[in-house]
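A single protein chain has been omitted from the complex, and every remaining protein chain is retained in its original position.
Every chain is named by a letter (A and B) in the order it is written, and numbering of its residues begins at 1.
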Amino acid sequence: MPMADPVIAEIEDLTFAYDRRPVLHGIRLSIPRGKVVAVMGQSGCGKTTLLRIIAAALLPSSGRARVLGQVTGELDRDGLYALRRRMGMLFQFGALFTDMSVYDNVAFQMREHTNLPEDTIRDLVLMKLEAVGLRGAAQLMPGELSGGMARRVALARAIALDPQLILYDEPFTGLDPIALGVIARLVRQLNDSLGATSIIVTHDVAETLPLVDYVYFMADGRVVAQGTPEAVRSSGVAFVEQFVRGEIDGPVPFHYPAAGYAADLGLAQAA
Amino acid sequence: MRDALTHLGAAFTAGVWRLGYASRFFGYLLWHSGTAFRRFRLTLREIYFAGVLSLIIILVSGLFVGMVLALQGYETLQRYGSSEALGILVALSLVRELGPVVAGLLFASRAGSAITAEIGLMKATEQLSAMEMMAVDPIARVVAPRFWGGVLSMPLLAALFSAMGIFGGYLVGVVLIGVDEGAFWSQMQAAVDVRNDILNGVIKSVVFGVAVTLIAVFEGYDAPPTAEGVSGATTRTVVTSSLAILALDFVLTALMFTGGNAK
Partner (left out) sequence: MNRSTIDLWVGIFVAAGLGALLFLALKVGNLASFSTAQTYQVQAKFANIGGLKVRAPVKSAGVVVGRVAEIRFDNESYEAVATLTLDGSYKFPLDTSAKILTSGLLGEQYIGLEAGGHATMLKGGDRLRITQSAVVLENLISQFLFSKAAEGGDDKGKGAK
C-alpha cells in the first residue's frame, strides 16, 4: 500500500441500482486525504447510497469504488471486514446499542477487535468520551441521552479505533442550534487531530459550507457541481444556487407535476 | 378472476422464495454460531430473557392445565370405575403432548414475539448496520445467541410445565377430590415410560424450540425497518410459530407414538 496515497477514496463511473431502480448514474469523484468533504443534495438524490458504497456496505452495479487503496468490489468477506476496521461511520440518529451503556458502546469495537486489557480499554474509552465532552456520561444508558448527546456518543464510538476515514450520514438532522455547533466543531476537530479524512452526507447548507474543504452536489443520482465552498456559492449552476439559497422554486419546482389546476377544480367547463 | 390467480401465483412464488431465503439464513446462522458458544455469556443473557422471564407464565399455566386435566379426567374416568387411572391420564397427557405443545405456544407468544420485536427494532434503528460497519457480524453477535438461548430454554420450560401440571393434577385429584394417593403415583409410574414417553416429549420440545426461535429471529431480521414492519413481523412470528408447532406435533406424534406391535 503506497505510503501516503493522496486520494483516500475514488469513485469511477459508478452506477448502482436497487433491484431494477437505478439510483446512481456514472458518478465520478475523488476524496483527497485529510480533507473534510461534503456530499450534498436533496433527499432521494442518492447521496446516502453513495456513502454506503464508499463504506463497502453496498457493491456497485458497474464502475469502481476504490477506498483506502482497495477496490470494494474485489474484496471477500474478511477483506471487507478488514477494510471497515479502518473506517468509522456515524449513523443518522446515532444507532447506539440500546442494551448497553455509553461506556460499553464506545468500548464495543475495542473489545471485539483487539485483545487489549480492560484497563487500557477503560483509558481509551474515557479519552474518546472526553474528546466529545461526555466523559461524565459514561455510565448512562442510550435511552437516557438527549439527541445531541446520543449523536456525540455515536461519534466517540465511530472514532474508537482511530479510523483513517470517517463517514457521516446526515449528522445535523434534528439537532438544536447548540448541539449543531458542537457536532460541527467536533467533525473538524476530530478530523484534524486524528489526521483522518471525513465525508459528510447532508443537506444542511448553513452548518456545512463553513465547515468543509470541498463540496460535491448531487441531483437525481448524478454529480451536478463540485468545488470549494466559495466556488460553489457563486457557481452559476441554477440547481446549486437554488439549493444554497434555499429558494422554493427554480430547477426543482415547487409544484409536484399535476393536471391543470382549473381543470382539477372543475372550473374549465363553465367557460 | 385472472387477477386473483395471478395474485395467488405471485404469493406462492414469494412464499417459496422466502422459504429458501429463510433456509439459507438458518444455514448461515448455524455456521456462524461459534461466537454464541465461545462467548457463552451472550447466550446466557438470552437464556435469561427467553427462559427465565417466561417462567411465571409457564409455571402458572402448567399448574392450571394440570388441575383442569384432573377435574375433567376424573369426571369421565369415574364413570368406568377407573378413577385410579387419573395419575396416568394427567401424566401421559402432559408429558407426551400438552407439556411440549402448550409450553411451545406460550413460549412463542411471550419470548418469540419479544425476540422478533427486539431484532426488528435493532434493524429499524440501524443498530445492525452500525454493527456491520464496525466489522462485527450481526448474525453471529446478535441473532445466534438469541437462537441458542431459545433452543436451550424450551426443553427446560416444557419439563417445568409438565412437572407443574402433574403437581396440579395431584392437588386436584388427590388432595381435593380424594383419589387414592398411592394408586395415583404407582399407576403413573407403571405406565409412563422414560424412553417412549418422557424422552419423546423432550425431543418434541427441542424440535419446537428450534422451530419457534428460528422463526422468531428470522422474522425479526427480515422485518421492514418501520413501525408497521416490526409489528407485522411480531404477529407473523406468533402465528407462524403456533402453526408450525401444531403441524410438527402431528408429524412427531405420528412417528413416535404409533406402531404398537410393529416395533
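One rule holds for everything that comes next: contacts are C-beta pairs under 8 Å (C-beta built on N, C-alpha and C of every residue); 3 or more make two chains touch, one makes a residue touch a chain.
This is a predicted model, so every value here is computed, not measured.
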Left-out chain, listing which of the shown chains it touches: B
Candidate in contact with the missing chain, chosen from B:V192, B:A211 or B:A233: B:V192
Touching residue (missing chain; options B:F12, B:W31 or B:Y48): B:Y48
Touch with the omitted chain, as defined above, among B:M67, B:L89, B:V102 or B:V202: B:V202
From B:G73, B:P155, B:G168 or B:G209, residue that would touch the chain that is not displayed: B:P155
Which residue of B:A70, B:I115, B:I166 or B:V179 touches the chain not shown here: B:I166
Hidden partner interface residues of subunit B, rising order: 41, 44-45, 47-48, 51-52, 55, 91, 95, 153, 155-157, 159-160, 162-164, 166, 185, 188-190, 192-194, 196-198, 202, 260-261, 263
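As a working rule, only the chains that are shown with their structure count from here on.
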Approximate Å spacing (C-alpha centroids) for the pair subunit A, subunit B: 43
Residue ranges of subunit B in contact with subunit A within the complex: 122, 125-127, 129-137, 141
Interface residues, subunit A side, partner subunit B - complex: 55, 57, 80-82, 84-85, 87-89, 91-93, 95-98, 108-109, 112-113
